[in-house]
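A single protein chain has been omitted from the complex, and every remaining protein chain is retained in its original position.
Right after this comes chain A.
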Amino acid sequence: MAIRRRDFLKGAGLAAASLSLPRLARGTETASIYELERFGNARILHITDAHAQLNPVYFREPSVNIGIGEMAGRPPHLVGRAFLERFGIRPDSADAYAFTCFEFEKSAGRFGKLGGFAHLKTLVDRLRGDVGEKDSVLVDGGDLWQGTGLANVMQGRDMVEVANLLGIEAMTGHWEFTYGEQVLRDNLERFKGEFLAQNVFLTEEAAFNDARAFDPATGRVFKPSFIKELGGHRVAIVGQAFPYVPIAHPKRFTPDWTFGIREEELQKHVDALRGTDKVDAVILLSHNGMDVDLKLASRVSGIDVILGGHTHDAVPQPIAVKNAGGTTLVTNAGSNGKFLGVLDLALDKGKVSDVRYRLLPVYSELLKPDPAMAELIGRVRAPHVSDWSEKIATPDRLLYRRGNFTGPMDEVICTALRTELDAEIALSPGFRWGVTALSGQALTMEDLLAETAITYPETYVQEMTGAEIKTVLEDVCDNLFNADPYYQQGGDMVRAGGLSYTCTPTDAIGSRISELRLDGGKAISASHRYKVAGWASVNGRQGAPVWDVVGKYLRSGRMLQERLGTGIALKGVDGNPGIAG
C-alpha cells in the first residue's frame, strides 16, 4: 500500500493548533507527529479495549452516540462535525478520520488502517525510550483478550504473549472473565504484569467455602492496586474491572465472584494508599465506561486521573471533574488498538502538580512494525489463519457495527439469522467491538469471527410475545439511556431485524419504545407470539454458533440482493450533537 505521508503531515500540521493534539511535524522522513515535547517526570501509556486486534484495522467511529440528561452534548456524546468543532480538529485531517465518522470511506482510502500490535510496539518503545524505561509504565484497561477467532480458540493465550512482549505492567478486565476462572487464572500465571481489580469479591457462599482470594479477610479476589516508582515518586495504579460482568454475560463464567462499582471500597482503598502508603499520585485504571467514570470522579476523592475504557470513546482531551478532594481528570482511550493514551505527569511530594495528556492515533502507515512483535503475531496466527482465509462474500457497501441503534454489519447478521433460522424477528447484541469492512473488500471467515467470536455464540429460535419483545428492548435501552450513569452497563442497543420501532431516549424505562411493527408495517401485538432468532444469550443455548449460521448465509451470495436498513425512528433528541447531521 502506498505511503501517503504528505496527507498525514498536512493533517498533523493543521491539527497542531489544538494543545492536546500531536505536535507540528518537522521532518518528512520520520513520523514526527510522534515526537512529543518532553513534559514532567513520569509517563504513563494507556491502551484499552484492543479486542485482540493483532493487525491494523479499519474502524469507523459512531455517527450516533446520544447523551441524555446531564450527558447531553458533552463528551463523549458528540459525533461527526460536533466532535471536530469541540476539539478543534480540521475536517480533512488524519485526526478527523481517526476520531470520528466524518467522511470515513473517503478518508479510509487516504489514511489507511490504524492499530496493529507490531506498529503499537514501535510507538510504545519510542515513547518509553524518550523518557527512560524506568520513568514510564504501560497499562491496559481490559478487553485485550477477546474479539477475534484466534483469541477465542486460544482463550486469550495469544494476547498474553503479546502483552508480555509489549511490556504491559498492569491490566484490568471485562471480556477476560468470559473465559471462566480457570482459564483466566492460567493466563494470569503466564502474564508478567499485574491483574488489578478493586471491585471483584467472593460471593458469600464462595467465601464460606474458602474459595481462592487475594485477600481472604475482605474477600477481594484480585490485587486491588500496585505502586510503581516513576520519576522518583510513588504512583499507585488501582484497577477497576467492568462492574457488571455477571449481568452482561452468563453468570456461569464467574459463579464465585460478585462485582459492582464499589464506590465505598474504592474510596477506602484510595484513602489507604494516600494515608498509609504515602503515594504521590493515584491513577484509576478503569473499565467502568466513560459516563460511569465521570460520575464516579465527582463522588470519590483522591484520584488524580482515571484512565478509562469500556465505552470505546476516543476522547482527545481529559474531562476535569470537581469533587470533595479537588479535581480528577477523566479520559477514555478508544478501541481496537487505534489509539495510545500518553499521560505525562509532573510529580511532586504528595501531589501531581501538572499533567499533559494526548490520545495518539496509531497510524499503521506511519509506523514501522516492530520485527519481534511481527514475528510473534505471525507465529500465533500460523496454525489457524489458513482455516479462516476463505473469502465468503464481497459486500457492495460499507459494513460497520458501532452506533447506538444499528449498523450495517449487524443488519447483515440479523438478516442471516432470520433467513437461515426461518424467523420473523432477529435480535443481535449491541456490542461495540467488531471492525469495519470497506465496500468491495472481500470478507473472510476471519473477518466474520472478528464480529462474533465469543465464548457463548450459540444461536437460538424461540417464541416470544410482543410484550416480551418490548420488555427486552426497554431493558436494554435503559442500560444505554438511564439518566443515572451508575445504572448503565455500556454497550449499545440490541439490534433488531424484521422489526421497526420508535425510541424516545429521554423517556423512562417502559415508555421509551413505541410503534413496534413487523417488516411490512403490521403492528406488533402484545399477546401474539412471534418466532424470534438470536445469539449470545445469557441463558444456556444449544444452537449452532452464530459464525456458522452467518457464514452459510454469506456464502449463499444472498446478501447482495437484500435491501438493508432498519426502521428505527428517534423522538425527542432533535438537535442532539450525538447524532451526525
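Everything below uses one rule, namely that a contact is a pair of C-beta atoms (placed from the backbone, for glycine too) under 8 Å apart; a residue touches a chain by one contact, two chains touch by 3 or more; residues count from 1.
By our rule, contacts and distances are computed from a predicted model.
*Asks:* For the chain that is missing from this picture, which UniProt protein name fits: "Thiosulfate-binding protein SoxY", "sn-glycerol-3-phosphate transport system permease protein UgpE", "Amino acid/amide ABC transporter membrane protein 1, HAAT family" or "NADH dehydrogenase subunit L"?
*Replies:* "Thiosulfate-binding protein SoxY"
*Asks:* Among A:G40, A:P246 or A:P577, exactly one should touch the missing chain; which is it?
*Replies:* The single option touching the absent chain is A:P246.
*Asks:* Based on the whole complex, identify which of A:A72, A:A207, A:A346 or A:L518 touches the chain you can't see.
*Replies:* A:A207
*Asks:* If the hidden chain were put back, which of A:E133, A:E264, A:D277 or A:E375 would touch it?
*Replies:* Touching the chain that is not displayed is residue A:E264.
*Asks:* Mind pulling the chain A residues that touch the left-out chain?
*Replies:* Its contact residues with the unshown chain are 204-205, 207-208, 219, 244, 246-249, 251, 258-261, 264, 427-431, 471-472, 475-476, 478-479, 482, 486-487, 489, 491-495, 509, 534-538.
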